[in-house]
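With one protein chain held back, the other chains of the complex are shown just where they sit.
Think of it as A, B and C in the order they're written, each chain with its own count starting at 1.
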Amino acid sequence: MTARALINVPRKAKRGDVIEIKTLISHVMESGFRTGTNGKTIPRDIITSFACTYNGEEIFATQFYPAVAANPFVTFYTIATDNGTLAFTWIGDNGFEVTQEAKIVVE
Amino acid sequence: MDAMARLLITRREAVLAGAAALSASALPAPAAALGQMDTAIRNVFGEATIRAGKVTLDLPPLVENGNTVPMTVSVESPMTKDNYVKAIHVFNDKNPQPNVISLKLSPRAGKAVIATRIRLAGTQKLTAIAEMSDGTLWSGTEEVVVTLAACLEDLP
Amino acid sequence: MEKRLRLVAPALAIVLAAIASLAFAEIPLSQRRSGYEQMSREVKAMQDDDTSNPASLSVLDGEALWTRREGSAQKSCADCHHDAETSMRGVSARYPAFDAAKRRPLDIEQRINLCRTEKQQATPLPFESRDLLALTAYLGKQSRGMPIAVISDDDTKPFIEAGRQIYARRQGQLNLSCQNCHDDNAGQKLAGVELPQGHPTGYPLYRLEWQSLGSLQRRLRNCLFGMRAEPYAYGADEYVDLELFLMWRARGMTVETPAVRP
Partner (left out) sequence: MVATLMLGASASARAQGVRPYTVVGDAIPASLTGAPGDPERGLKIVTNRQVGLCLLCHSGPYPEERFQGTMAPTLAGAGTRWSEGQLRLRMVDAARISPETIMPPYYRVDGLTRVAPGFRGKTILTAEQIEDVVAYLKTLKN
C-alpha cells in the first residue's frame, strides 16, 4: 500500500488571516540506529525533507533527521493571501516522494 | 507491565548506546569537551554569537517513553518583510545523532510557530536556535525527562 | 472411599474457584477509568484530533480496503455490507462475539478473516499485518463513542469465565497475574509508569512506544513478556477468551478506537 497523508487546511479564510496547517504522513522513519533480530543494523529509511508551496511559491521547508518520530506530524502557519492551491511534498530515502494538494478559498 | 518489559530488554539498549559512543568518538578531539549538541551547533554556526531568548521550546517535562514526544517551537518575531525568522534548527544532546529538525521560514508564515513529534533516547536537553533576517541568532533550551529510554518490546 | 474422593474433588475445585472469584477484588463499575484519563494533555490532544492522531492514517487505509475486491470470489466487504458507516455501527463494540458454527467467541480480527476465507475466498490476513489493523481500525471507528456491549449469555459465559481465570492466573518467572497489577495495584507506579486499570477501550490503538498501530493481542503479549511468561500464539483461544473477559469487564465504557496511548 502506498503512503497515506492527511492534511488539514481551512477551506475558507479571510485575506490576511494567519491560518494553521496540520500535516501527517505514514512513514516508519527507520532511524538507521536500530538492530534487527539478526543482529544487523536496520538500514536508514527516513523522510529527509518536507516542503509546502502556495500557488507555486515555497512558503515552508524542513529537513528531517532520524530524531523525527514515525509518521511525521508537522504543524505550521501561513498567511492566507489568495485563492488557490497548497501543495505538500515529502521526499525521502529509497526514492520516497509523495505530493498532496489542498485548495483554499480566500475572501 | 509493559514498562517492565521495556526495562528487561538490555541487548538493543546496549547496541543503541554503542552506536552513540561510536558517533561521539568520531568527533574531533577538542569537541569532546563540548558535548554532542554544542559541537553540532558550532559546526553549523561557527563562532557567531548566540543569545539566549526569543525562542521557546514547548515539550512535556516528563514523558513515559521517548519514541514520540510532541514538541512546539515558537519564536518572538513580528514576521514582517523587514524583520522575520529565516530558519530554526533544533538539536539534541543524547540521541545517536545531534540534529532533530531544521526549517526555513519566510514573512509569509505570519507566525513563527511549528509543532512536530520527535524521538529522545533518554532524559536530555534540547536547544532550538532561530536565525533572524538581520543575521542575529537566538536560542531556547529545555530539558525532557524520559521515564524510560526509548527501546523496543520483543519484536512481534 | 478413594472413589468417593475422586468424585468430590472436582466439586471441591469448583467451590474453591467460586471462593477465589469472590475474593477477587473487582473494580466497582462506577470507579472504572479509561487509560485516556491518565494521559498527559499532549497525548490526549493527539487522540482527540483526527489530523493529529496517527491512527487516522490506518482508518483511511481501512476505508480503501473496505471497497477493494478480494479473493477468487472477487467480492469486497462493501459488496455484502454496503456502507460501513451504517452497517458496521456498533459492531466492534460487541466483539468478541459468539460464532454458532465455531461454537466459541471470535474476535473482530477472526471475524474479518472468516469473511475473507468463506465469502471472498481469499487468504486470511496475518495478525498485526497492516491490512488487518487497518480494517479493524476502520470498523472500530464506526463504534467510536458507543458503549462497549459484549454479550453475556449462556453461550458466552463459559468463555468470559475462562478469560477471567487467565486474568487471575499467576504466570511467568515473576509469578504475576494480570489482576495483581491492573486490579490490585491500578494507580500505583511501576517504576515511573502509573498502572492503568487495563480496559481495552481503544483497540486497535496507536502506541507511542510502538510508533504504530497494534492490536489488543499485541498488548497482552507485551504484558506476558514483562512477566517473563510464554506468550500465546496470535489467535489462540486463550487470547480471545481474555479479550472477551476484558471487554465484559469494560462493559458500558466508551469505545475510543482508534485511541492513542503512551
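In this section, contacts are C-beta pairs under 8 Å (C-beta built on N, C-alpha and C of every residue); 3 or more make two chains touch, one makes a residue touch a chain.
All of these numbers come straight from a predicted model, not from anything done at the bench.
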Looking at the whole complex, which visible chains does the left-out chain touch? B, C
Sort through C:Ser87, C:Ser152 or C:Asn175 and give me the one touching the missing partner chain. C:Asn175
Just to verify: which one of C:Cys80, C:Ala191 or C:Ala233 makes contact with the chain not shown? C:Ala191
Residues from chain B at the interface with the omitted partner, ascending: 3-4, 7-8, 10, 123, 145, 147-148
So that we can see where the missing chain sits, which residues of chain C does it touch? 169-176, 180-181, 184-185, 188-193, 195, 224-225, 228-231
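Here, only the chains that are shown with their structure count from here on.
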Computed distance of Cα centres, chain C from chain B, in Å: 37
Once you find the CA centre of chain A and the CA centre of chain B, what distance in Å lies between them? 19
Numbers and ranges of chain C residues touching at least 2 other chains: 211
Out of chain A, which residues touch more than one other chain, so two or more? 69-70, 73
Over in the complex, which chain A residues touch chain B? Could you list them? 18-19, 31, 33-35, 37, 54, 57-70, 72-79, 81
So in the complex, the part of chain C that touches chain A is made up of which residues? 49-52, 54, 56-58, 60-61, 64, 130-131, 211-212
Residue numbers of chain C touching chain B in their complex, please. 40, 42-43, 45-46, 128, 174, 176, 181, 190-193, 208-211, 214, 218-219, 221-223, 225-228, 262
